[in-house]
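Partial view: only certain chains, each at its native spot in the assembly.
Chains: A, B and C, in written order; residue numbering restarts at 1 for each.
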Amino acid sequence: MRIGVLTAGGDCPGLNAVIRSVVHRAVVDRHDEVIGFEDGFKGLLDGRYRELDIDSVSGILARGGTILGSARLERDRLREACQNSEELLERLGLDALIPIGGEGTLTAARMLADAGLPVVGVPKTIDNDISATDRTFGFDTAVTVATEAIDRLKTTAESHQRVMVVEVMGRHAGWIALEAGMAGGAHGICVPERPFQVDDLCKMIEERFARGKKFAVVCVAEGARPAEGSMPYEKGQIDQYGHERFTGIGNRLAIELEHRLGKEARPVILGHVQRGGTPTAYDRVLATRFGWHAVEAAHRGDFGMMTALRGTEIVMAPLADAVTELKTVPQDRMDETEAVF
Amino acid sequence: MRIGVLTAGGDCPGLNAVIRSVVHRAVVDRHDEVIGFEDGFKGLLDGRYRELDIDSVSGILARGGTILGSARLERDRLREACQNSEELLERLGLDALIPIGGEGTLTAARMLADAGLPVVGVPKTIDNDISATDRTFGFDTAVTVATEAIDRLKTTAESHQRVMVVEVMGRHAGWIALEAGMAGGAHGICVPERPFQVDDLCKMIEERFARGKKFAVVCVAEGARPAEGSMPYEKGQIDQYGHERFTGIGNRLAIELEHRLGKEARPVILGHVQRGGTPTAYDRVLATRFGWHAVEAAHRGDFGMMTALRGTEIVMAPLADAVTELKTVPQDRMDETEAVF
Amino acid sequence: MRIGVLTAGGDCPGLNAVIRSVVHRAVVDRHDEVIGFEDGFKGLLDGRYRELDIDSVSGILARGGTILGSARLERDRLREACQNSEELLERLGLDALIPIGGEGTLTAARMLADAGLPVVGVPKTIDNDISATDRTFGFDTAVTVATEAIDRLKTTAESHQRVMVVEVMGRHAGWIALEAGMAGGAHGICVPERPFQVDDLCKMIEERFARGKKFAVVCVAEGARPAEGSMPYEKGQIDQYGHERFTGIGNRLAIELEHRLGKEARPVILGHVQRGGTPTAYDRVLATRFGWHAVEAAHRGDFGMMTALRGTEIVMAPLADAVTELKTVPQDRMDETEAVF
């Protein structure tokens, strides 16, 4: 077989592990040919790719980022290409295409599959918000980085009687905030799925201090929002070039808590450190298994599907299932901790 | 309710997280009373325990070990106590008992449950070999520690053209070797489930060197064994006091590979670093959820059961299911990597 | 002897290691009595302290923060107390006082010493800006945390062709930026000691991209400032309560680079994670040695001095030397890397 692989969308620890695994399984075990498109679908449309042999994936398992690069999806160009899918397929000369990416990428993958291309998707997102799979690789790394930050912040908060507000990634789903908050023992967790009451947060913190505890840590997803009327909230401030900028919920909430509680509150915005660097062992294993199973699916002709974790097994799920609905934090997961506000 | 908790068996990162979670859920949310028995079942039988309130579990989430201590099971004493279970129950004055432990502990837990005690078990083992749950806490930490070691060994092996043999835990099940081997990109993985052919290992290493690769890493579970006749294998050497000692498969295999390949081979025996220290974020979350659900199960009267992970959910599984069979690495997991020998 | 110990000023990994070391040396080896004042000089003035025996420092070596707490210095109250130093000394009943802290604390320590109190100072600052000692504990930890962040950011920057601006601590001295920038391989480093030309930064980045490198990382100290006229620079923006807020150089510079280069630039503000959490091995050793030598100095009657690292030795330096001048990054250290702008 001649198999194409590409990575698209935001960075995610484990991308290289998938690429390596695809090459190991396909080239070494099954004597396939593997080509890697550069900069996501852009490379696919432009015909920019390189042959991937075992040496080209040597040493990348533990490396963050993607050796193939990534770029923003040009949806219109892709749609156009799909309308002439036979030409595209012929030009590429592919027996299978393995796009690795998040919701946008998988939607594009589905478009290609519907147009008749032999597509096997591999889901990735640090946000863990893709339906049809129990977990995605990258998520564990993001949670680990955020948890280590909370661990560090706790001792400094305690010594100085402060409130720390840690903003983690998660625009639409609060998985990172929930799990890093639980793992780090945050006293408050705010997720996009549930608008939070600042009053309740303040009350909890005041009770802590009243009990003799001298600090509090709040872990807030970047997409979390205060309940209507709960705190003054405007989206932005104006930067030196007249643009609205940098007024994430972390900063706002720290100001609000300091104002209301009369205690020092400090925001920490973790940002892109959550999506870079070496993947955790968990993510490397999951990514490696996804890559292996994607090749097997290609050989079985299991197209229009993507790899998915179900319990301890890797199964194939229809691409359609992956992209219809965002997997958000359900009520019963929030109930498992008293910290979600 | 009055709930007793104890930790038994070998050390496992996440034990403290379970204890803390039990206290948080029971004492804070449900206004229960929680007592912690010291040194496992020993404390239960001797009546040595202390009250656990929220302050006594402050700051332990991220700490390895167990604040309650652990000790070897005295099975006979326990059996005896079970024969007079009403007396025991009355003496303890418990509405629920939450023993946290591995196979031995859960077997004891089942014995107590069969004798009529209100038991809710929580499984723990770094070996991940308990049936009825997808994963156990502690395992991810062990895999992480082993993977970090392999990461470090690879660069030094490469610079010096060496074969490194990393022995990891896993007497009866090869989960740690499999996942750390995959995550670290070990070229050979040996598990107890499949006797390995030293010839095949040697051949793989020689082919690597022939391809210009200047090193190899083999990850071997302590319980892995060479196939019959595959290499000279005696269990022990004699120490200065006449006892058989310290002749694990890691050491043996390194000697064997050096002898056969004529290349330097070095063993690294990770040992107890795999079971100590701060749990990973993954293990903290799983342990915390287990603790929460154990309390809920107690309140529902769900006795004779243990907490278990199934996919993304925590469910209750009969203690009987947990201990009948060891969960070993199945064939299809070994097939997912060419590295298992 | 009866020795008092206190921690004052901002948090710094290694404070607990000093406290532990003082207690080990004084109580165990020399049969002294050690008391710890709570919340810095506040506890000293209020007479709030507790006896510190070997059990009270058990397990704190690796813990961030300070078990004694810290608080802002009330300089006036302290000065007042100094004017009646005999009364103070009598009230405290101390043979020696070991204050652990940064510039402010050591200045206060000197005031106390000048007033006749038997003071032995121990310097601490993550900023490494105290003269008279080669290094301070806490600095290595801060550099390590910042370096790990840069490591992570590099892979994500590379995959997405971005410019990353990492803001690290250092209001008046650029040590953290310099060393984390060197250790992380940042392409630009901006320190308070040298106003930077944004033009030069832009030129370097453009040349990198022209050479085919697809990303750049700039490490900027919070106290770094653009050269006059180099970029529009106002100190603040207005928050929801009318206060100037959150407009650090990191955010500003990222906006500026994005504006000028036409490439995505992202700020990461590491903040308090740099001063919390477990100290590195280096900092633990240095802190432990400082504590040991402080006790020895007290026994020798070496007052008005502080512990200092000179080469590989711990020596005693006059408190006066420590606080007259800030130790900033000298020209020849900047010359050692082409990255400082």
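The definition used in the following text is that a residue touches a chain if its C-beta (ideal position, glycine included) is under 8 Å from a C-beta of that chain, and two chains touch if they have at least 3 such contacts.
Quantities reported herein were computed from a predicted structural model and do not represent experimental measurements.
The complete homomeric complex described by this structure file contains 4 copies, of which 3 appear in the displayed model.
Quick note on the criterion: only the chains that are shown with their structure count from here on.
The distance from the centre of chain A to the centre of chain C, with each centre set as the mean of the Cα atoms, comes to 34 Å. One simple way to say how far apart two chains are is to compare their mean CA positions; for chain A and chain B this gives 29 Å. Distance between chain B and chain C, defined via averaged C-alpha coordinates, is recorded as 40 Å.
Looking at chain C, one finds that none of its residues touch two or more other chains. The residues of chain B lying in touch with chain A in their complex are 24, 28-29, 58, 61-62, 134-135, 140, 143-144, 146-147, 151, 179-180, 182-185, 213, 278, 280-282, 284-285, 288-289, 292-293, 310-312, 314, 336-338. In the complex of the two chains, the chain A residues touching chain C come out as 7, 10-11, 15, 63-66, 69-70, 145, 148-149, 151-161, 164, 214, 232-234, 237-241, 243, 245-246, 251-252, 255-256, 259, 266-273, 275-278.
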